[in-house]
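The complex appears here minus one protein chain, its other protein chains still in place.
Moving on, here comes chain A:
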Amino acid sequence: MPTELKLAPTNAGSRFLGLGAYRGDVVVTNDDVCQWIDSSDEWIRQRTGIVTRRRASADVSLLDMAETAGREALEAAGIEGAQLGAVIVSTVTFPYATPSAAAALADRLGATPAPAFDISAACAGYCYGVAQADALVRSGAADYVLVVGAEKLSDVIDNHERTISFLLGDGAGAVVIGPSETAGIAPSIWGSDGSKWSTIGMTHSMLDLREIALAAEADPEGSALVAETEAKLWPTLRQDGQTVFRWAVWEMAKVAQQAMDAAGVGPEDLAAFIPHQANMRIIDEMVKQLKLPESVAVGRDIADMGNTSAASIPLAMHRLLQENPGLSGGLALEIGFGAGLVFGAQVVVLP
């Protein structure tokens, strides 16, 4: 009989210990946006609820934003980087396919040699990260996990297109998740629907970009060729807004309900509802579909921040707690959804 393998000690539950945020340093108004697209402040407010979006300066990198948010979360949690058992960065805008943003971030935070990896789940990325961190902590694979949603979306937009670019902002939000005797994070409801893969995403692939670059290199008039194709050279984001809206409201309301069922709570038990900040009209319609009572505080950070993809939920949570510290210790329903399509939701105890 082979030697029996040792069972690792596990933790009963996990919970949020600390929260951190970084908001892009540049305020971009609707009037600014109207220099690039034919629109108006009123039209944008009415369609999206966005008044300003925050974007990061050219010299502020995604890692800088992630580091600022991560440091604040560690401090709030009262732990050192060296105590982290894993670092997870959720992003779709780190400009290197490899190595990961997480490995660099872990080193900046003094967490080396903690396992570190990025996940690509767009606007559901933060909830995906929380799902993984919760599982890592409960399984005993790590005691403390840092989850950061960080996006510099301004690097992958075309300011002159109208489907998505004008919605987007830059920022980072971070949570430290650690062990708990009770459940501070309820079971995650997460999934994907790749049949809608093409409804939000990049205009073209990196291979297309390489083809244009190689053709330009081989051509004596290369620079002219690039100039002609410039609009199409760099991949940028697009979406089919109508299809995404239907999915985001009516399919995601079901997912949000499942997350409450899995947690054993109802709308009346919630202190806060913090959905991904995609569009104020999606948020309003979800509140209606879920029949949330007026007493539930709703994350509406999008009005000032724009849509910051993986960073939007922790940023909205950070703001809600700043404006209303009494929410601390209450239950929040958090749900992310986006390009993939992918979704993730969980009920959590606010730090």
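As a convention for this text, a contact is a pair of C-beta atoms (placed from the backbone, for glycine too) under 8 Å apart; a residue touches a chain by one contact, two chains touch by 3 or more; residues count from 1.
Note that in this section contacts and distances are computed from a predicted model.
> Out of "Acyl carrier protein", "Branched-chain amino acid transport system ATP-binding protein", "Do family serine endopeptidase DegQ" or "NADH-quinone oxidoreductase subunit D", what name does the UniProt record list for the absent chain?
Per the UniProt record, the undisplayed chain of the complex is "Acyl carrier protein".
> In the complete assembly, which of A:47, A:71 or A:232 touches the absent chain?
A:47
> Can you tell me which of A:36, A:117 or A:245 touches the chain that was removed from the display?
Candidates A:36, A:117 or A:245; residue touching the omitted chain: A:245.
> Would you mind spotting which of A:108, A:204, A:232 or A:281 touches the chain that isn't drawn?
Answer from the full complex: A:281 touches the omitted chain.
> Residue-wise, where is chain A in contact with the chain that is not depicted?
46-47, 240-243, 245-246, 249-250, 279, 281, 285
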